[in-house]
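I'd like to ask you about the structure that follows.
Shown here: the complex without one of its protein chains, the others still in place.
And now, subunit A:
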Amino acid sequence: MEILLSDLLEQYGYDFTGYSRASLKRRISRLYGLDKALSFAEFRYRINNDHGYFKRFVEQITVNVTEMFRDPSFFKTLRDVVLPKLGTYPFIRIWLAGCSTGEEAYSISIILKELNLLHKSLIYATDLNPTVLEKAAQSMFAMSQMKQYSENYILSGGTKDFSSYYTANYSLAKFDDELKSKIIFSTHNLVSDHSFNEFQLILCRNVLIYFDRDLQHKVLSLFDESLEELGYLALGTKETINFSQITDRYKRLQTEKIWRKVEV
């Protein structure tokens, strides 16, 4: 596996060496089996010489599982506490790092719309993986998921009819274009790319779990550089900033994994 990781870095500039090994190894083994590679040498050759296959490789070894309004209590805090506070600003800039296929971006957009803040907001939704971003930009999700998402939405404090946000089209639900109008989907690699703006809210949920501690330190510093004073940083349910050097400048909101950058 270490050979593959150094190939990816040399050949394509994708650096996975700071990723947690157990998960990465499982993903690579899974793909190896799925694509019925004949040998390691053949697998490696394909990754290095077939650009289409390389894209598939990156897509398959990164985890792109996500849902709308996942962890409803988190989205309730966004709705009730964080976004109303940011609503007092003339303009709201949000960075959703590791947005995958976009379910969270649309969730946030729905809340902003209901709070009447969407018109003055901009959501930068980024991922290292261009393929998932293309999917995200289509604003279409499986109809079979809508029951679950609707339940999550209601638990998160939503009071509208969730189905009013999409049009059913056979097995797909197409979300309203208005929701997408304030989302910019763009590639950004947390491992190698720099800060590109200043934000009042950065969300990066269930991405750091795939990184080792060193890389987590680095990425948290990147978020710190990209966050305005009094801005908010939101992580996944099992993630924390407690071990990192930025922790002194942040105050956690009760119960949820949301920290506010305090004035120094």
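Operating definition for what follows: a residue touches a chain if its C-beta (ideal position, glycine included) is under 8 Å from a C-beta of that chain, and two chains touch if they have at least 3 such contacts; residues count from 1.
As a convention for this text, contacts and distances are computed from a predicted model.
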Which of "Phosphate transport system permease protein", "protein-glutamate methylesterase", "Rieske 2Fe-2S domain-containing protein" or "RNA polymerase, sigma-24 subunit, ECF subfamily" matches, in UniProt, the chain that is not displayed: "protein-glutamate methylesterase"
Touching the absent chain when the full complex is considered, from A:20, A:131 or A:247: A:20
Those residues of subunit A which, in the complete complex, touch the missing chain: 20-23, 26-27, 63, 65, 206, 208-210, 212-213, 216, 236-240
